[in-house]
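Missing here: one protein chain of the complex. Every other protein chain is in place.
Naming follows writing order (A and B), and every chain is counted from residue 1.
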Amino acid sequence: MKNFINSSDIQDYNYLLGEINKCKNGLSNSKSILKNKVLGLIFFNPSLRTRLSTQKAAINLGLKSIVMNFKDDGWQLELDDNIIMSGNKAEHIKDAAKVISQYCDVVGIRAFANLENKEIDNSDKIINSFVKHASIPVLNLESSVAHPLQALADAVTINENKNSNKPKIVLTWAPHPKPLPHAVSNSFIKMCKINNYDLTITNPKGYDLNTRITDGIEIIHDQNKAFKNADFIYAKNWSSYDDYGKVLISDNSWMVNDNKMKLTNNAYFMHCLPVRRNVVVSDSVLDSKKSLVIQQANNRTYAAQIILKELMSDEK
Amino acid sequence: MKNFINSSDIQDYNYLLGEINKCKNGLSNSKSILKNKVLGLIFFNPSLRTRLSTQKAAINLGLKSIVMNFKDDGWQLELDDNIIMSGNKAEHIKDAAKVISQYCDVVGIRAFANLENKEIDNSDKIINSFVKHASIPVLNLESSVAHPLQALADAVTINENKNSNKPKIVLTWAPHPKPLPHAVSNSFIKMCKINNYDLTITNPKGYDLNTRITDGIEIIHDQNKAFKNADFIYAKNWSSYDDYGKVLISDNSWMVNDNKMKLTNNAYFMHCLPVRRNVVVSDSVLDSKKSLVIQQANNRTYAAQIILKELMSDEK
Partner (left out) sequence: MKNFINSSDIQDYNYLLGEINKCKNGLSNSKSILKNKVLGLIFFNPSLRTRLSTQKAAINLGLKSIVMNFKDDGWQLELDDNIIMSGNKAEHIKDAAKVISQYCDVVGIRAFANLENKEIDNSDKIINSFVKHASIPVLNLESSVAHPLQALADAVTINENKNSNKPKIVLTWAPHPKPLPHAVSNSFIKMCKINNYDLTITNPKGYDLNTRITDGIEIIHDQNKAFKNADFIYAKNWSSYDDYGKVLISDNSWMVNDNKMKLTNNAYFMHCLPVRRNVVVSDSVLDSKKSLVIQQANNRTYAAQIILKELMSDEK
């Protein structure tokens, strides 16, 4: 694996799920291999789970982490080429990427969508500039359009809890007071496709995701109907993709609650966190025994660990 | 020791003082035991001594630290239960505490009093929510009402400098331009009580501390009288507890200076730092040979080290 930018960078999910299982059970040891290597973690946006789980993964591997919150610790980066840099951006991303490559052996980048311009967000400039200009492997810690480490942790969690070979998984839109990016949903859908999971998407009209992502997946605009016989409910808010970055619904009619969960096949509840309690999902569902959210968070460590190992093993 | 939230969590001060003495003299080795463990350090407020000394303690123990400044690196946490989280708080503290427990083996929390609402501050919600919801030991790096690591370092410093079995210790209020929390004073008093030290408190009228803390300790409102025959002067500002969070006095009549120190039994001067020079204490006293402030700061490392070791040894 050269870089890990998208769920489709994983060529063999089953192999990775097996490796992650070995990790979790202490049957994998790559500490000595990586112990003089450096992981750069570059955050353009806030982070809790990603920040801690990736550092924990590095510690498990013997990798040293250097963390930089780019906006606070550094300065603004120019993303466009052929620009006279006389404004407020002190450094070009191509130079930053080359320089960071001098000090690190692998670099993780978190850079959210701005939700102001669909075309710019879809071009995913920050992470793609790193891929283009860095001379070290690049790890996506959530970009404008993808969060493949979350999707891999979700795959591990589904794999650990499924009761049948082909469980019914429902990705449901849920309310949120602020407009949110599409990265988590995009990667979850891609991961389900690659693993050939039985996925249904349910969201209000006006909230259909990028059709290039959802192509081939059934979208049902009636949440109650979609929930029927579901084995896993994966809740996530996203802002409108058509009316880009907008919040169109402010009521709680799409919140996941006990009544809706009763329509399912005693489904597990999943969410990537952070979650707005009693907005996205009721306390009762989130705190129930069927809630897998903490297990998902825990699996982030092992997803990061196995991907870092893959990225670094290609470097040797 | 399950958690270290309050000075009273220490059951045997003498044992700990002995262990700290071994630490400082290089006679203690627990490096190999903890070397694959992770200490999370979560700061909701600024820090110099606590930030560096706790990381230094972790290095001494072979523990890996992951530091997070929650407000800058993350987002605001909801502290109340049964809330519809539609405001500006992105995650509930109970979820954050559970998630952090997935990545760390012990977590330190710094969360100051806001000094706006006495009842809220006294409930010490942030650290107590971590104690309630985290599945790992919780270390208090200064909460609304307690700073027991500082008090332990103070105990070590007193122990290293006392000339008699029962030295006279005076905790004196001192001026400060801004309202400050009560945590350091509270923990110092508790520590003195547990160790059965001969403690007197002196502060202006209107500045009496929480009577549940000061119960049994003489409070003298005449600073000169209180200083007589003192072996240790411990200076600290705190805002009014009765007129909660208010600054009632803005003159320098209570500043510790040479004339006041002359009333003592050639006393040592102590302060937890940071200190406002020539407001809380004169340069002359702070820079004198009797000033123990740097030794106190140094002992923070060993206090943190021995408490971390205790917390982790219970985890094994």
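The rule we apply is simple: a contact is a pair of C-beta atoms (placed from the backbone, for glycine too) under 8 Å apart; a residue touches a chain by one contact, two chains touch by 3 or more.
None of the values given here were measured: they were computed from a predicted structure.
**Q** Hey, which of A:90, A:120 or A:248 is the one touching the hidden chain?
**A** Considering the complete complex, A:90 is the one touching the chain left out.
**Q** For review purposes, identify every residue of chain B that touches the missing chain, sorted by number.
**A** Per the touch rule, chain B residues meeting the hidden chain are 43, 46-49, 51-53, 55-56, 59, 69, 72, 177, 273-279, 283, 286, 293-294, 297-298, 300-301.
**Q** For chain A, which residues reach the chain that was dropped from this view?
**A** 36, 38, 40, 64, 66, 68, 72-75, 78, 81-87, 90-92, 95-96, 98-100, 102-104
One rule holds for everything that comes next: only the chains that are shown with their structure count from here on.
**Q** Starting from the mean Cα coordinates of chain A and chain B, work out the distance between those two points in Å.
**A** 39
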